[in-house]
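A short write-up of the structure that comes next.
Excluded from the complex is one protein chain; the other protein chains are retained at their positions.
By written order: A, B and C. Residues from 1 in each chain.
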Amino acid sequence: MSTPPSADDQFYREYILDHYKNPRNYGRLDHPDISHEEDNPLCGDVVGMDFRIKDGVIDDIRFHGRGCAISQASASLLTERLKGIPLDDAKRINKDDVLGELGIEISPARIKCALLPLKVLKVGAYGLAAEDEE
Amino acid sequence: MSTPPSADDQFYREYILDHYKNPRNYGRLDHPDISHEEDNPLCGDVVGMDFRIKDGVIDDIRFHGRGCAISQASASLLTERLKGIPLDDAKRINKDDVLGELGIEISPARIKCALLPLKVLKVGAYGLAAEDEE
Amino acid sequence: MYDVKAVRRDFPIFDNGLAYLDSANTSQRPRQVTGAMMEYFEKFNSNIHRAAYHIAEEATDRYEATREKIRAFINAASTKEIIYTRGTTEAINLVAYSWGRANVKPGDLIVLTILDHHSNIVPWQILATANGANIEYVDIDDRGELRQDQFRELLEKQPKLVSFSHVSNALGTINPVHEMVAAAKAAGATVLVDGAQGAPHQRVDVRDLGCDFYAFSGHKMLGPTGAGILYGRRELLEAMDPFLAGGDMIKTVRVEGTTYHDLPWKFEAGTQAIAEVIGLGAAVDYLDGLGMDNVLAHEREVTDYAYETLSDIEGLTLFGPPPSRRAGVISFALDGIHPHDLATIADRDQVCLRAGHHCAMPLMTRLGVPATARASFYVYTLKDEVDRLAGSIKEAQRIFK
Partner (left out) sequence: MYDVKAVRRDFPIFDNGLAYLDSANTSQRPRQVTGAMMEYFEKFNSNIHRAAYHIAEEATDRYEATREKIRAFINAASTKEIIYTRGTTEAINLVAYSWGRANVKPGDLIVLTILDHHSNIVPWQILATANGANIEYVDIDDRGELRQDQFRELLEKQPKLVSFSHVSNALGTINPVHEMVAAAKAAGATVLVDGAQGAPHQRVDVRDLGCDFYAFSGHKMLGPTGAGILYGRRELLEAMDPFLAGGDMIKTVRVEGTTYHDLPWKFEAGTQAIAEVIGLGAAVDYLDGLGMDNVLAHEREVTDYAYETLSDIEGLTLFGPPPSRRAGVISFALDGIHPHDLATIADRDQVCLRAGHHCAMPLMTRLGVPATARASFYVYTLKDEVDRLAGSIKEAQRIFK
């Protein structure tokens, strides 16, 4: 049986709340090289990302969207990680990296929120079939 | 809870078996005034009746068909009762009369068998909607 | 006096302190219901109809007894008008396929409402596309109530079908069904009422209502999953083609063709959800035992209390009409806190809260919100659970300060 997270757990850690309330790289880019948005229709979360690519490297990145703390903090954290790295390296970022970065235990019901930004990256930057990332 | 009929009950009484094996008024009439057949598709029982009417009286009657002991004995019993009575009296014969004549306790699953001959009478002789007799 | 504590003792799931505030989604089931199912499984488990042995007769009797209980529960004229389905969704789809495909013609108008559940929208969208019909949606006003003026205007266009919910699952709005059905019938429309949130919570009289179809789900009224009801006026059901085909809905099958069984079995193909229908019968008995007027009064009391309690919380927006015109459903939003985050925090306090679009995306779009948090109540809900919800909300506000 799954149990509810205990009252003293750290689900909403300070730095997650911080990323939620003060998102990094938030906004839009003019004339981005890549721009892609995904939503999670089941809960209404939306995340979009704009990329500027120079010599195969993610030179600049912004995200926009709306939704729960998990999806928005996850997007903020992901953009921090993506900024300045080669696209090829970005390609290798996976589920576990994203969940590891969040550093909290995420219940099955919320895992789609946490992974929505990664889906934006994969589908937007590589045209991967969305569902393969689920 | 319903219980199975006990082993010593008289479900298949002698006279029922007798009517089944030696059906009265069995066969067909030439040029009947009324002829009607009904089947119970759920179990495959078939009963048909031919009537000769004279001055409003059932002058002669025959039944044919195939099926379980209950339906065939019930048909045989019914024809005995019908023969020679005015059609108007036949009209008044109902469910309880038929079940009473059979004189055994009939389980819900078999009641349609028992009443099939009555249905033939009602629908055939009076054009009543079949289901009203169910 | 309605004794909610006594009621709760019939629900083992509450033994560990769960505050279940999601009954509009699915209700809990009392021992009486699961007990009736277990009795079937352990004493007379068998298939129904055309059986030649006693346990199958017992199963058939119990299965058909539920039909009479349901008939009486909604005051239908005949058990022939009571069709078993998996739930409201299948019931509406049955009508969309069997009645809709044959009766809706190119250019016909279907009137729905923006309040409706997806199950009462998407089947009609598919039908409209298949048959070339048009759909118009009645809008809501700022209090979340259907705009009756607009409804009347749409009726002037002589819609073929009008379908709307008795009660909105997302806002709790109780629609003026009597007036709406009467107006739609006067306009010549066939009328379906989605009673998923109606029948479980108040006395329903389909003859008095005058609708052609009324659909509801057993699992929202203390019954098990897997069994629900389509009520249809006999005349319409008689004229309709079957929906699903197969064992039990036929009279004769021949290579040359097939004749169908009488109502209601014409619409019940294949082995039915026998245990579930028997469980549903026990649920109706249970509700009858409580009395639907008492059920309604109890829910109203809890809803009033919740409305008041939540109104007092700063930064909380309530959606929908005032408590006097709403059922036991409260949808709301918190400033700066997404409903999902609230639900996760409430879950830590063992408070079960729904967060999302409640299968009513057109309504969410209309309200301009992606999702809401929703608390919903039933026969077993305590005011104390409302207080616990308020506590969770305040905790969320503290975390997200």
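Operating definition for what follows: a contact is a pair of C-beta atoms (placed from the backbone, for glycine too) under 8 Å apart; a residue touches a chain by one contact, two chains touch by 3 or more.
Fair warning: this is a prediction, and the values are worked out from it, not measured in the lab.
Within the entire complex, contacts from the absent chain reach the displayed chains A, B, C.
Looking at C:A182, C:M361, C:L382 or C:I399, the residue that reaches the missing chain in the full complex is C:M361. Within the set C:V4, C:A187, C:L244 or C:L382, the residue that contacts the chain not displayed is C:L244.
The chain that is not drawn here is touched, among residues C:V7, C:L115 or C:A273, by C:A273. Contact with the omitted chain, checked across C:V7, C:L161 or C:L353, is made by C:L353.
Mapped onto subunit B, the interface with the missing chain covers residues 4-7, 9, 11-12, 17, 21, 41-46, 66-70, 107, 110, 113. Although one chain is hidden here, its contacts on subunit C can still be listed: residues 12-13, 18, 20, 22, 25-26, 28-29, 34, 37-38, 41-43, 45-47, 50-56, 86-90, 92-93, 96-97, 114, 117-123, 125-126, 135, 137, 217, 219, 224-227, 241-242, 244-250, 252-255, 257-258, 269-276, 339-340, 343-344, 346-347, 351-356, 359, 361-362, 365. Residues of subunit A that touch the chain left out of the display are 1-5, 41-43, 107-110, 131.
Note that in this section only the chains that are shown with their structure count from here on.
Across the two candidate interfaces, B-C and A-C, the one carrying more C-beta contacts is A-C. In this assembly, the C-alpha centroid of subunit A lies 37 Å from the C-alpha centroid of subunit C. Along subunit C, no residue makes contact with two or more other chains.
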